[in-house]
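Report on the structure given below.
Then we have chain A:
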Amino acid sequence: MSAPHPIGGLPTEALPQLYLDGVSRAFDGFKAINNLSLVIDKGELRAVIGPNGAGKTTMMDIITGKTRPDTGQVLWEQSVDLTKLDEADTARLGIGRKFQKPTVFESHTVEDNLALALKADRSPWATLFHRTTAAETARIDELLGLIRLGNLRDWMAGSLSHGQKQWLEIGMLLAQDPQLLLIDEPAAGMTDAETMWTADLLKSIAGERSVIVVEHDMEFVRALDCKVTVLHQGSVLAEGRLETVSAMPEVIEVYLGR
Partner candidate 1 sequence: MNFARNLFAAAGLATLLAAPSAQADDDTIKVGILHSLSGTMAISETTLKDAMLMLIAEQNAKGGLLGKKLEPVVVDPASNWPLFAEKARELISQDHVAAVFGCWTSVSRKSVLPVFKELDSILFYPVQYEGQESERNVFYTGAAPNQQAIPAVDYLMSKDGGSVKRWVLEGTDYVYPRTTNKILEAYLLSKGVSPDDIMINYTPFGFSDWQTEVSKIKAFGSAGKKTAVVSTVNGDANVPFYKELGNQGVKAEDIPVVAFSVGEEELAGLDPKPLVGHLAAWNYFESIDTPENKAFIDAWHKFTGNDKRVTNDPMEAAYIGFNMWVKAVEKAGTTDPDKVIAALPGTQAPNLTGGMSEMLPNHHITKPVYIGEIQDNGQFDVVWQTKGLIPGEPWSPYLPESKDLVSDWVKLNCGNYDKVKNTCLGATN
Partner candidate 2 sequence: MLIDRRLGIFLAGLFVLVVVVPAGNLWLAGQPVPTYLVALIGKYLCYALLAVALDLVWGFCGILSLGHGAFFALGGYAMGMYLMREIGDRGVYANPTLPDFMVFIGWKQLPWYWWGFDHFWFAASMVLLVPGALAFVFGWFTFRSRVAGVYLSIITQAMTYALMLAFFRNEMGFGGNNGLTDFKDVLGYDLGGGGTKVGLMVLSAVALAAGLLLARAITVSRLGKVLVCLRDAESRTRFLGYRVEHYKLFIFTVSAMMAGVAGALYVPQVGIINPSEFSPANSIEIVIWVALGGRGTLVGAALGAILVALAKTLLTGWLPEVWLFALGAMFVLVTIGLPTGVLGALEGGLARTRRAPEPAEREA
């Protein structure tokens, strides 16, 4: 319906991992996403900020096929039309998502949580007759180390602390071995130390994977030290380094201003 917005600083040589153009979605007349366009490069780390109701969650819903956009196109690696797929498809395609409220499988052990997330055949038959392999165990150990839950592998996930659940969920994301990670407010409810550590973790992930982080916590965003997209009323208000955008009057007006 509308022409693609000019996007500042897109390195022309890199292939976009994800490409949203003129995407809109309304709920009962309220436009949650309004003519949104966004491009994420392979391996890019991108922070998305914006006030409540700016459409961050809906954007993620659209990318992961949970919500169908009314208009606009969403392309994966310039070929796959994500608007045709549902959550399971996009997940199998290599898009991992972490919810705002950490959701892990509370009645399974930490280990099972990771095991269930591991990249593998997801069909009922496969899972029915599945036997755990040494490779899988090794990968699980590795992840447990990475998210610092090695000593809790047999705990019920339900009994973990909030922060630990955050990490476990990130761990499950990594276990999926996705190309793109969508991460919704990872720092929520973490100590400063944990926050910083999480930021490092994400930066280390970026590079071979693309990462989109939605966050309120400016400290955290600054720590990420990456390109920032400011969403407002369902469309891109500004894009660039945090310093640059946070200097823009309109951004201050809608967001930092308060």
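Please note the rule applied: contacts are C-beta pairs under 8 Å (C-beta built on N, C-alpha and C of every residue); 3 or more make two chains touch, one makes a residue touch a chain; residues count from 1.
Regarding candidate selection, all candidates are chains of the complex that A comes from, given by their letters.
Remember, it's a predicted structure, so these values are computed and weren't measured experimentally.
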Chain A: touching candidate in this complex (1 or 2): 2
Partner candidate 2, residues of chain A touching it in the complex: 64, 66, 86-88, 91-92, 96-97, 99, 103-108, 112, 115-117, 122-124, 127-130, 156, 158, 172, 176
